[in-house]
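Left out: one protein chain. Kept in place: all the others.
Letters are used for the chains, namely A, B and C, taken in the order the chains are written, and counting of residues starts over at 1 for each.
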Amino acid sequence: MTVAVEPEVNAETARSIGLTEEEYERLRKILGRDPNWTELGITSALWSEHCSYKSSKIYLREFPTEGPHVLQGPGENAGVVDIGHGWVAVFKMESHNHPSFIEPYQGSMTGVGGILRDIFTMGARPIACMDALRFGEIDAPRMRFLIDGVVRGIGGYGNCMGIPTVGGETGFHRCYNGNILVNAFALGVARHDRVFHARASGAGNPVLYVGSRTGRDGIHGATMASESFDKESEQKRPTVQVGDPFTEKVLLEACLEAMRTGAIVAIQDMGAAGLTSSTFEMAGRGGTGLHLDLDKVPLRQPGLTPYEMMLSESQERMVLVAKKGREEEVEKVFRRWGLEVADIGEITTTGRAVLTWQGETAADVPIQPLTEEAPVYRRPVAEPADLAERWRAPEVPQPADPREALERLLATPEFASKRWIWQQYDHTVRTNTVQGPGGDAAVLLLKGTPSGLAMTCDVNPVYCSFDPRRGGAQAVAEAVRNLACVGAEPVGLTDCLNFGNPERPEISWQFREVVRGMSEACRTLSVPVISGNVSFYNETEGASIYPTPAVAMVGVIPDLSNLPDPWFQCAGDRIVLLGEDRSEFGGSAYLRLLHDLEQGRPPEVDLDAELRLARLLRGLVARGLIHTAHDLSEGGFLISLAEACFGRRPLGARVEFPLAGADLFSETQGRAIVACAPAALDRVLQAAEEAGVPAREIGETGGDELVVKSGGEILSAPVSRLHEIWSTALPKALGL
Amino acid sequence: MIGKSVKARVTVYPRREILDPQGKAIRDALTRVGFPGVGDVRAGKSFEISLDAADPRTAEGQLREMCEKLLANTVVEDYSVELLAESAESGIRP
Amino acid sequence: MIGKSVKARVTVYPRREILDPQGKAIRDALTRVGFPGVGDVRAGKSFEISLDAADPRTAEGQLREMCEKLLANTVVEDYSVELLAESAESGIRP
Partner (left out) sequence: MKCGVVVFPGSNCDHDVYHVLKHVLEQEVTFLWHQDDTLKGSDLVVLPGGFAYGDYLRAGALAALSPVTGAVKQHAEAGGLVLGICNGFQVLLEAGLLPGAMRRNENLRFQCLDVHLRAERTDLPFTHKLKPGQVLRLPIAHAEGNYEDSPARLDALEANGQVVFRYCEPDGRVTPESNPNGAARNIAGITNVGGNVLGLMPHPERCSEAVLGNTDGLALFASAVEAGSRHLQSAGAVR
């Protein structure tokens, strides 16, 4: 049995575990003495970027977080919105980028496990997951291994838990070669009056530990997530955490059952910085103190020090505060599910955390100063010097043959069908999935009601890197558009803001601008931000990723009976193009993927136009006027039109498009394709006119060819061939 | 390249310090069905590989390389390599 | 029951007549990543079990019983049991 030898405490050793000179001094002032090693470790975890949001706080305040539906905004484990019929939705998204780069399978598994615990600690039953993934170029070192591991891990966890993964996003760009992004979203539902909070109260109430035993896994994961990558990351390997979805499934059922006993005061999962953040945050929120007897913490192997116990990130663990005298009721439930329960301490009124171990005091620190009053930084901000140059309008080469251009785009991993990925995810379990992966937004049935839940995941990192403000707004706008295509009214969004090192002024500028862009869009489109997560330090050897604010938005569909498909349903339907067509190629996929050119300011985002379009689409769906709705986004008109031909039974179309050549791929925002029965056409056009949305009939569905007249040219291709290219490209690129 | 066929067994186990949920589940099950004497159980993988190699030393080198490259995930797993008697048939019998 | 702790290794392999998709996949992968010399690969499981038993023979008996009852599915799998060097202490080492 080994006991780690603890280094002496000084500014040096403090830095070695992530505390700056100033932060170390701040801690000494708070304590009025030198901290011991355990206290230092606890503080470095609590004050890590990951736990304290010290560099992002001042900007996140700009988000609109209130709305008619919002019951709980940011600050809890997850946000809560009212979705009607007495139900609430609880959702959040979180990153697990660094662990997934080191060990993709376990990293993505534990990412999903963590976000699911955030949901069921709130008393909600998880019913859906999504995953937003960003990989590097497929031929980059380790990339195939990373892709395979991440996809297996996300499936491995959700499939075992029996929670469908119904949507997500997958992008590929060289900026992620050395730092992939794995962002996991989860949503749960609960009855209005059944929502739980992680707010400790009641002096003398026992603190219970449930779930897996504590090992040395993931010690300093939180600080690791707050550092850049370098060769040493290899040495950080022992911090890899192993997920056990089976234990989590049992933990889920036991927690929901135990909450029904009414004997639980507060409950909190052990995520980053495990026992430390869970107990301190619970007590911090409740303004109480607590005493922990570390000899009672269940250990997987003997010999862990207080430092290790407090910082271990062993998975599938929870702490809860029970009502004094009713411990038995709670413990019975967990034992019935075969889980270990340990009474490890109690709530006090001192406002301090006192940890005892082997008859001695292992730590004694004031809680609030370490949690609520963690350091906050306003980092220097600087706009990139070459911004004007980057915004210079690009030369747009005309395609020699638009059909060939279309086929080449459909063959890129970026545009290829992501079926190979989501077919490895159980997306039908729980029997709520009305529309799974493959459409604009996933649609879930809200059992026992006529209505449904819709969710989508969007962001365009190239836009964000060329104009963070527009990019941030565009991500929100596209999400609203995707929801509108299934007739859903947004009720809230959660995000995962993935950025480089905030100590670099340009990165802090990117962050500020993205948050502003998102906030403007959220206000105009009235979508509150109810939860989220920030992941900084996504850079390798000085090369930082593009700013990637993954947006996950949730909406409510009042009535599912008129749900349109994202693809063409039947021959003879009239196709209508909504929105305005302009020639906009800044940061476009056409230039990037066909001409290896990233240049120019991304397309303008007209939020009022987006609002009009979304209202129109929701109206058309509600009135049952349309069979098909699919939005235009990356790749523009021709890509979306082709995608609309790729239904369960591929179906062709003949259309006429006002603009010609490269403009078929222009990425002008605020557009969508709808298809309707001939008899409904007039009412559709009428509705568009009343909504103030430009609309024109461009053709009709049918046949097995895609035929597009634009300018003088005629493009025509067999849908079967296009579909073959699109559906096989990803496995081919992966060498399978 | 001409060489004789060597038979080897590669064993891959989760690293000691790392959680082994499968081993734990099996241990619990064994205890439940009447093997109270069971202590620790670790669940790993075993590969029986026959390969052509000039000599045992080259073979062993290649096998270790296979582990590093493919058979083991050294972030979470340890591996060991043993060369079996060169008989064509495996050591496994019911 | 008092007894010393025995350490054993149980190995489970798919039966020869049953096709082994995993073994085949691994063989193909190994050939792809530059091990042309690889012939047949069989992918099985390995369990390291420590148990208290009066003596090695009882231990082996119990282990075979565990295989029949749980560790192997004899419809498609064969197993073998080997006792490893005994170690006084049982249970988990950190």
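Keep in mind that, in the parts below, a contact is a pair of C-beta atoms (placed from the backbone, for glycine too) under 8 Å apart; a residue touches a chain by one contact, two chains touch by 3 or more.
Computed from a predicted structure; not experimentally measured.
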| item | value |
| --- | --- |
| Interface partners of the hidden chain - shown chains only, full complex considered | A, B, C |
| Omitted-chain contact residue, chosen from A:44, A:241, A:433 or A:548 | A:433 |
| Candidate in contact with the missing chain, chosen from A:24, A:120, A:280 or A:425 | A:425 |
| Touch criterion as defined above, residue of A:26, A:117, A:197 or A:249 at the omitted chain | A:249 |
| Option touching the unshown chain, where C:18, C:33 or C:84 are the choices | C:18 |
| Touching residues on chain A - with respect to the absent chain | 152, 155-156, 159-162, 244-247, 249-250, 337-338, 422-431, 433-434, 445, 447, 560 |
| Interface residues of chain C (partner: the chain not displayed) | 14, 17-19, 21-22, 25, 45, 69-71, 73, 75-76 |
| Those residues of chain B which, in the complete complex, touch the missing chain | 21-22, 25-26, 29, 32-33, 43 |
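Just so it is clear, only the chains that are shown with their structure count from here on.
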| item | value |
| --- | --- |
| Intercentroid distance (Cα basis), chain C paired with chain B, Å | 9 |
| Touching two or more other chains - residues of chain A | 216, 300-301 |
| Two or more partner chains touched - positions in chain C | 92-94 |
| Residues on chain C engaged by chain B in the complex (per definition of touch) | 1, 3, 5, 11-13, 23, 26, 29-30, 33, 35, 37-53, 62, 65-66, 69-71, 74, 78-80, 90-94 |
| Residues on chain A engaged by chain B in the complex (per definition of touch) | 102-103, 105-106, 212, 215-217, 237-238, 240, 242, 244, 246-247, 300-301, 314-315 |
| Residue ranges of chain B in contact with chain A within the complex | 14, 17-21, 25, 73, 75-76 |
